[in-house]
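One chain of protein is taken out of this complex; the other chains stay put.
Letters A, B, C and D mark the chains in the order given here, with residues in each chain numbered from 1 onward.
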């Protein structure tokens, strides 16, 4: 079967790697359509012929569920994003950032999950008000990355998944922002529910998850003591770890 | 992959340009000769798609095409498929989006045409259609080429509407501009540069060719004043 | 919030349109009167920005503006600030993006101008500038209005480039089209409808007003043939 | 037969015309610049949307505002030579001619292509761009184009204005032929009295949108009330029959009743009736019959009327053989020769003064 997969643009490179494996393993084919989560959501609501939707957030799948547009029980978190502070030139810290006049690139909190996370991080660290007027907001995390990569903004809060070998970056403490849960759903109108379920199973499989992890995401599954896979529930906020704060703020 | 995107793009741009010209030529002629007071209103309506961001225009087209609403429902029951996320839908959307860029230069050219020539043709027994095809269109050749180029180029470069309406489905609605966008988004800059370079080169060759076609009409009569 | 976006949008569109006209009028005149064989090449270059998806164009502008590269570095050392994410940068990007839509109708109008009128003016002692301002421009009034409208509307509706270059900074680079995009992205449809409706209404009023301005020149001489 | 009853508002007056023009003759329209000549032609052609009234041609109604009837210009089969040439700039000369030829009303060989092209002297121009033609060349191409279209009615707006005399004299007979041989009515606007006298049978004088005078040229040129008659403009039109040719001297002898006239050689058979234009200026009066004078023509006439013209000249109307000859002489001559109404005198004019048309 051919599965039409709608994927949030940030996850597309990862999904392409996964797709190869999936196609080999199952013989199904994937047609990957990438766009921003908001666009994909609007398209799905208005009749887009997708089978599976890999969102960059948890909220849109939730909304689809409320509308009754998904196969019951098909919503799963498939990866979790991680924020990093990236300055390709001289490395910098959030403290320096608070005190100097440099611009800081984040994704737009209003429309991008990474943006929301960045805002939470900065607020929780108490430096939002310092940097707010210097923020440059990308419409997506990809754009935010481009702002920094092109050298137009010296520092940005981007996704770890975007970092490539040799990039110097600082991982931000995940306690300071709500987990960037990326959920997937199977759409109710899919003509290939079985293949779709196979795909979901595949994504949650250990091998897939380790590949996802290697692309810079938190894996969402852990092995149970008895070796069976369980879904990781990272919904509760982790307790704040003072030491991590210090290091995030001060370490260069 | 890229090959199919190129193919879809060329098909889309060509079909769209043809439909655009077929629709815009009579529309522009009608507007150009309209005596009514509502002409500026109609002209403004034709120009309106320009002021909406393409993605937003695409969004509203999505709503229009959606089976959730009357128009889309009607289309669905008529043809058995939705307009959105189909090649046909892309063509419809591109036509709407690029229409002003084709209608307006044509309308201006038609307005500037010397009416005396049409009177002369009429006196030789040429009816309205005859005059239109044998005088109006040949005399507006430059404007037709320009309008066609604008429509074609704009459709190739178009992206927001296509993304919204098309859904980026490879082989069906994934056009080059989206592939290019994807490449930039997924940091495949090598590929992005190649696609962008290829697009520019192709456009350059096409435009130079078309613009060279009517060298002759542009030739000056040797006057020193300009 | 919305108010500042409206303000930035209007400011951007107005300044861009003015700059566009200031640049395009001489450029179009130069192209229209060019005898050289390279004219089609120059014309094609002017038209090139059309074929690139705006976001991609924005991406390349981003590279151009970057202090990592020569052009951006030069600008930085000259002015002390980068072009990206500034209002000035938006203006530059919008001008580049909308240029073809302004140059081309102007060029066509200039080409269609009866050179005999210019000769007549020259014989009355009118120099090149005098002729240009007192004959060429007044005779191309419709095309100027059209070109201005296209530039203005296109700048208002422009979005990809602005999104890329602007960085969505309130009061500086956050324009209405981006606010509208944001609203659609975040499913704030109520707001999206309002902004879109307002934009359309504003554009409608403006365009109807401008197109009504030159009713007179459009008035027919009573001929029955068209 | 063209019946016209027409109102058309112009900037300063109403063009208000009610005439019928018979189809077997050539009509000239004259009048001062801006009097409405072009407007009238355009209304006949159906080009003026503001025209109200009735127009019919050979019984076929073209316009009737009462019944909302209006035949489209392209269906009226009119040939219209505009005041400007209006050639199609997208076609070359050949293309312009072919455009007209392909849409010809009749496919008969009223005028063969090569004949028209040759007569108008445009054979060498066929491949030219319109932009590289001179004023007169454009005008000739426009005439050729209209002729090749073989219209049923020909309207011409100053068709010969920008042509040299040689071109004029070759084109005038073609136009006259059009009417005489093919029965195509011709209506033309002209400012040149000479042209009108040579070409037209009938005339219409328009002033501020109204017909001021209408009728046969030979009558109008004689009519004393006519505005056209300034002392340098009066013309007589005589009809005479060919009686003999004098080959030695290159002269043709005509008879006007019992009197004889000599004109420059005319290629016409004995018995043909000819039309002669005689400008009043050319006629001199003698009280005696003279033979020591180079003037070859002498008619015995009687003074019918005498009208003093503004500048102390006198316009004499002289009758002979049922026709009228006009002469302009000075007051002084009238005094010296004692000319008075009813007096028999001799009218002298040179053979070469007579234009035979």
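Definition applied: contacts are C-beta pairs under 8 Å (C-beta built on N, C-alpha and C of every residue); 3 or more make two chains touch, one makes a residue touch a chain.
Predicted model only: the values in this text are computed from it and were never measured.
K.L.:
Specify the residue from the set D:174, D:268 or D:333 that touches the hidden chain.
P.N.:
D:333
K.L.:
In the whole complex, not just what's shown, which of D:32, D:58, D:106 or D:273 touches the removed chain?
P.N.:
D:32
K.L.:
Over the whole complex, note the residues of chain B touching the chain we left out.
P.N.:
So the residues of chain B touching the missing chain come out as 222-225.
K.L.:
Contact with the hidden chain only, please: which chain D residues?
P.N.:
11-12, 30-34, 37-39, 83-84, 124, 128, 132-137, 139-140, 157-158, 161-167, 191, 193, 231-233, 246, 248-251, 262, 264-265, 281-282, 284-288, 290-296, 311-313, 327-337, 339, 348, 350-353
K.L.:
Tell me which stretches of chain C touch the chain missing from the display.
P.N.:
So the residues of chain C touching the missing chain come out as 114, 116-117, 119-128, 130, 134-135, 138-139, 141, 221.
Methods note: only the chains that are shown with their structure count from here on.
K.L.:
Find the geometric centre of each of chain A and chain C from their Cα atoms only, then give the gap between the two centres in Å, rounded to an integer.
P.N.:
38
K.L.:
Distance between chain B and chain C based on Cα centroids, please, to the nearest Å.
P.N.:
Comparing mean C-alpha positions, chain C is 18 Å from chain B.
K.L.:
Check each residue of chain B and list the ones that touch at least two other chains.
P.N.:
If we look for residues of chain B contacting two or more partner chains, we find 55, 59, 119, 122, 128, 184, 221.
K.L.:
Could you list which residues of chain A touch at least two other chains?
P.N.:
39, 42, 146
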